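One protein chain omitted, others in place.
Residue numbering begins at 1 within each chain, and the chains themselves are lettered A and B in the order written.
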Amino acid sequence: MAHGPATLADGWKAYISRWVFTTNHKDIGTLYLWFSFAMFILGGAFAMIIRAELFQPGMQLIKPEFFNQMTTMHGLVMVFGVIMPAFVGLANWMIPLMIGAPDMALPRMNNLSFWILPFAFAILTSTLFMEGGGPNFGWTFYAPLSTTYAPESVNFFIFAIHIMGASSIMGSINIIATVMNMRAPGMTYMKMPLFVWTWVITAFLLVAVMPVLAGAVTMMLMDINFGTSFFNAAGGGDPVLFQHVFWFFGHPEVYIIILPAFGVVSQIIPTFSRKPLFGYSSMVYATAAIAFLSFIVWAHHMFTVGMPIAGELYFMYATMLIAVPTGVKVFNWITTMYKGSLTFETPMLFSIAFVILFTFGGFTGLMLSIAAADMQYHDTYFVVAHFHYVMVAGAVFSGTAAIYYWLPKWCGKMYNETMGQVQFWVAFIGFNIAFMPQHFLGLAGMPRRYADYGLQFADWNMVSSVGAFIYGGAQIMLLFNVIMTIRKGKPVVEDKVWEGAEGLEWTVATPAPYHTFEKPPLYK
Amino acid sequence: MSLAVSNRKLLIKLLLGAVAMFAFAIFVLPPIYTLFCEITGLGGKTSSEYTAVDVRVDTSREVTVRFVASNNALMPWEFRPTMDKVVVHPGEPTEITYFARNTTSEDMVSQAIPSLVPNNVADYFHKTECFCFDNQPLAAGEQAELKLVFIVDPDLPASVNSMTLSYTLFDITDRTAFPVAQIK
Partner (left out) sequence: MLKRAKALFLSLLSLVVSLPALGSAVVETSTRQLNMPQGVTEVSQAAYDIHMIMVWVCTVIGVGVFGFMFYVMYAHRKSRGAVAENFHENLVVELLWTIVPAIILIIMAFPATTALLKVYDTDNPDIEIKITGYQWKWQYEYLGEGVKFMSELNTSLDEVYGRAPKGEHYLREVTEPLVLPVGKKIRFLVTGNDVIHSWWVPDFGVKRDAIPGLFTSGWAKTDEPGIYVGECTELCGLGHAFMPVVVEVKEEAEYNEWLAGKKAEAVEYASTIGKEWTAEELMTKGEGVYLQSCAGCHQADGGGIPGVFPAIKGSPIALGPQIGHIAVLIDGVPGSAMQSFADQLSEVNIAAVIHYQRNAWGNNVGDVTQPIDVLNYKQSK
C-alpha cells in the first residue's frame, strides 16, 4: 500500500477488494458511516409508512399485522442499524486521530466486526418477505408474544440479533484496547478528548450488556424450539422475567446510544465558543456516574407489571437520581458557551439544538420516573415523544453535527454553509412538529404501537405526520449536502479547519491522509 | 510486553468478560429472580410447600380468602373452585378444593400457577398441601377434586382483611414426556 489505497482508477476489482479487506480505521469508519446512513434511509422509510398510516384514523394503506412489523423493524433498525453503527464509525475515524494512534488496536477484528453487520440486517430485513411476516412484537419483544405467539421468522430475528451483538462486542473491545494501549506519549487519561472518554465508558457498557441481550434471545430460542420454560408460566417460568432481563440490557443500551452523543457535543461546543470545555473532570465523572446508574434503574420501564411497592419506590428514587449527573453535563455545556466568542455554523446549531431538545427530553424523563404519574404515561405516545426527544434529538442531531464538523477533515472539502443551515432549520422545525404533538396525544390517552385510533386523536396525529415527512425530507437534504460536499465542495487546505478547534485530529493534514501518526506525536 | 501481545491479552480478558455476562444472563439471572419473587412475593407468587411450625391461632381476627380460577388460552378443561370464599382465622389450617374436568377426548396434563392479590402479602399465605405443587394429569373425560390446605400467617399486616387466591390452569401435555397413566 505504498502508493495509498486503491481508487476507482485502479479498476473495480482492486477498488472493491480494498473495501472488503480493509483494516484501515478510516476506511472502516467510512464503511460504518455509509452503512448506518443506508439503514437510516430504510428505518426512515418504515417510519414514513407508520406516519402515513396514522395520518388519519382508519386503516388506509396497510393492515394492522404489517403495521406491527413496521413499528418493530423501525425500532430495531434505528437502534441497532443506525445509531450504534454511526457512533462506532465515528469512533473508528476519530479515536485514533484524537489519541495519536496509527490505527485501531485490532485491525483485522475491526474488519470482521463491520462486515458481519450487513449480513445481520439482510437477514433481519428478509424476514419481512417470509411467510407469516417479520418480527411483529415490538423492538422490546416481550414474551410470550415473541415466543409462543411469534411468527415463524422469529428464529431469523434471533440469529440477526446474535450477529449484531457479536459485532458490537468486537467493536467495543477494539475501542477499549485502542484507548488503553495505543495512546500517544503524554496523552494521559485525564487529557483525552471527551469523545474518547464517553466512548470508552460506552464500550465497557456494551461489553457488559450486549451478552445479556444475547442471553435473552438465547433463552427465547430455547423456549421456542427446545421446550424450556424460562418465560413460560406453565413450566415454572415467568414472562415478567423476560422484561427484567431485557431491560437489564435495555436501559444501559439507552445510555450506550446517548453517551457518545454527549462526547460529540462536548467536542463541538468548545470549538465554536473558542473556549475550553467547562468542567472537564466533572464531565468525565458525570459520564461514569450515568453509566453506573444505568445498571440499577432498569425496572422503571416496568412500573405497571405489579412490582411490590418497595421495588417501585427504589426504582423511582434511583431513576430520579440520574437527573443529577445529566444536569451537570447540561450546565457544563452552557457554561462553556458563557463568555465565549460564539459563532453558529451548522455543527454548532445542531449541537445547541441537541442541548435544548435533549434537556427537554430529560425533563419528560424525570416526569416518567415518578411512578404514580408513570401509571398514566406508560406505553402511551408521551413515552414515544420522550424517547424520540432523547434519541433522535440526542443521537441523530449530534451525529449530524459530527458529520458537518469532521467532514472537511475527512474529505478535504467544505460543505456549503447555507445549505447546512437550511438543512438544520428544516430538521429542527420538522422534528418538533413531528414529536411535540405526541406529548399531547400521550397525555390525552393514545397508547403507543396503535395501528388505528379514535377520532379525538385525529388532529394531532395529522400534525405529527406532516412533521415526520418534513423531518424525513431533511435527511435527504443531509445526504445531498454530503454528496455535494464530496464532489463539489470548496477545498480546505488548513490542518485546523475550525478556528477554535483543539486536539490532535486537527494537527494532521487535510484531508486526513490514509495513514496518520505512524510515528506517535508527543502530546503536551 | 509488546503492543500486539498486550492488545491480545486485553482482547481475551474482555471476551471472557462478555462470555461471563452471557452466562450470567442465562444461568444466574433467572434463579435470582425466582428467589427474589419468593422472598418478596413479587407478582403474587406464593412460596412452595410450607411446614407448619407456628400453631398459634388468632381467633380474634377474621380474614376473607376468595378463590378464583382461570384457564390459560388453549386450555379447554372445566376448572373452578368449589366455594367462592372462606372466612378464616389466621394460623388455622383450612382445606378447600377446586374442581377440574378434562372435557376433551384426549388425555391431558395440566399445571396450575398460583397468584395472590394483594401481591405484597403473598408471603403471609402458606400452603401445606396444594395441587399446584405437582402437575395434574386427567384422562379424557375424567374429573377430579383438587385439594388445597393453607394457613394464613398470624403476622399478616393488620390492614389486610381480605385476599384473593387465583389459579391459572395451563396445558402442559406437550411438555410432559410420559403418558397420563404413567404419571399417575
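Keep this in mind: a contact is a pair of C-beta atoms (placed from the backbone, for glycine too) under 8 Å apart; a residue touches a chain by one contact, two chains touch by 3 or more.
Everything numeric in this text was worked out from a predicted model, so none of it was measured.
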Among B:S6, B:T34, B:S70 or B:T97, which residue is in touch with the absent chain?
-> B:S70
Of A:T23, A:T125, A:T335 or A:Q421, the residue that touches the missing chain is A:T335
Please pick, from A:M222, A:A288, A:M436 or A:V463, the residue that touches the omitted chain in the full complex.
-> A:M436
Chain not shown: contacting residue from A:L128, A:M180, A:L366 or A:V508 | A:L366
Absent-chain contact - pick from A:P5, A:P57, A:P102 or A:P521 = A:P57
Contact footprint on chain A, counting only the chain that is left out = 57-60, 63-65, 68, 130-133, 136-138, 142, 144-145, 148-149, 151-152, 233-234, 238-240, 273-282, 304-306, 309, 312-313, 316-317, 320-321, 323-324, 327-328, 330-332, 334-344, 352, 355-356, 359-360, 363, 366-367, 370-373, 375-376, 378-380, 428-429, 432, 436, 440, 443-459, 500
Hidden partner chain, residues of chain B it touches | 43-45, 66, 68, 70-76, 84-85, 102-105, 113, 115-120, 140-141, 159-162, 164, 166, 168, 170-171, 173-174
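In this section, only the chains that are shown with their structure count from here on.
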Complex contact set, residues of chain A against chain B | 105-106, 109, 169, 172-173, 176-177, 180-182, 207-212, 214-216, 218-219, 227, 229-230, 233-235, 237-238, 240-241, 244-245, 248-249, 305-311
Per the touch rule, the chain B residues reaching chain A in their complex are 3, 6-7, 10-11, 14-15, 17-26, 29-30, 33-34, 37, 40-44, 72, 111, 113, 119-120, 168, 170-172, 174-175
